[in-house]
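One structure is given here, and the rest of the page talks about it.
All protein chains but one are shown at their positions in the complex.
Coming up: subunit A.
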Amino acid sequence: MSAVPEAPAVPRTLVGIEGVSRRFGDVVALDEVSLDIRQGEFFALLGPSGCGKTTLLRILAGFEAPDSGAVTLDGADLLARPAHRRPVNLMFQSYALFPHMSVAKNVAYGLEREGLPRGEVSSRVAEVLATVGLTEQAGRRPHQLSGGQRQRVALARAIVKRPRLLLLDEPLSALDKKVRAEMQLELKRLQHEVGITFVVVTHDQEEAMSLADRIAVLQAGRVEQVDAPVRLYERPGTPFVAGFIGANNLFEGTAVGEGLSAPGLGTLPAQGGLAAGTPALLGVRPESIRLGAGGVLSGVVADVSFYGGVSHIAVRVPGHERPVLVATQGPTRVTAGAEVGLGWSASDAVLIAR
């Protein structure tokens, strides 16, 4: 980027979503959602099922219209355009491949609609099939392919049109674990190669964390937080995000100068930022907690689970309802029934206003 001095420091907004609301009868699917999706980024809409993420995706694709709000693409009104005239392609969760067409025909379909000459259509189809590694399957019908291959056809069909925006609806959910990992890498590589802005919708936080540059966490039709995966994990901004993203130990109380005053547990260390007296939640990750004598809290080990690379230790702390989860590297010598102390440094714990 240094070669282009006039490039702005902040990346350009590709899709602007402003105050978009959509309700179905009594159900509010989207409630005043505003988001900026930047040119060239890999953006994830993450949330539990029913949070409105699919509705937002369908609005971007043009299959749904919002009740209110505006959506722009490159600054121009996107909502005014019918679905078939948007430079937006969608990879459907079910893939939605045309069963009566070969792989090559499926991929060519979008290019043929642009009225491109035959030669260009076939060369671009061949090129994209090579990219996704399906050259040999070009003549097959979708039902003759494996799940992973179908998924790659769906992807090829969506990217061959070189859209401004590529939408992916739960792209990895239908694949088994091993293929998932492969496709995950392939998606990232591809996004890098083609330079298209990707928006992925998922309920799977690992999928979102591993793929996306930025994640918007949606809950009940509202945007909870938009941040990079690491920020989202380390500095959750709302109680929902703190509980939804990753495993977390949450303590309720009120903010005080040096942390959180939790009833029955005393003062727990955390980085400040909240005015003293604010009702707050303290979140500390299992891997940030140290086991040992003389910690902040003490309790009795209830359960130890060994996962190979890590061990999870559940500790019952008197005065706290749920067991505190601690993660350690490799096997641990602690056994169930042992009395342990729990400690963490203030910088590893986050305070969230309730």
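Here, contacts are C-beta pairs under 8 Å (C-beta built on N, C-alpha and C of every residue); 3 or more make two chains touch, one makes a residue touch a chain; residues count from 1.
Note that in this section contacts and distances are computed from a predicted model.
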Per UniProt, and picking from "LLM class flavin-dependent oxidoreductase", "Polyvinylalcohol dehydrogenase", "Extracellular solute-binding protein" or "ABC transporter permease", the hidden chain is "ABC transporter permease"
Considering the whole complex, which of A:141, A:188 or A:235 touches the chain not shown? A:141
By the document's definition of touch, the residue of A:34, A:68 or A:94 touching the omitted chain is A:94
Sort through A:12, A:113, A:322 or A:354 and give me the one touching the missing partner chain. A:113
Touching the unshown chain, subunit A contributes residues 61-63, 82-85, 88-90, 92, 94, 96-100, 109-110, 113-114, 141-143, 157, 161
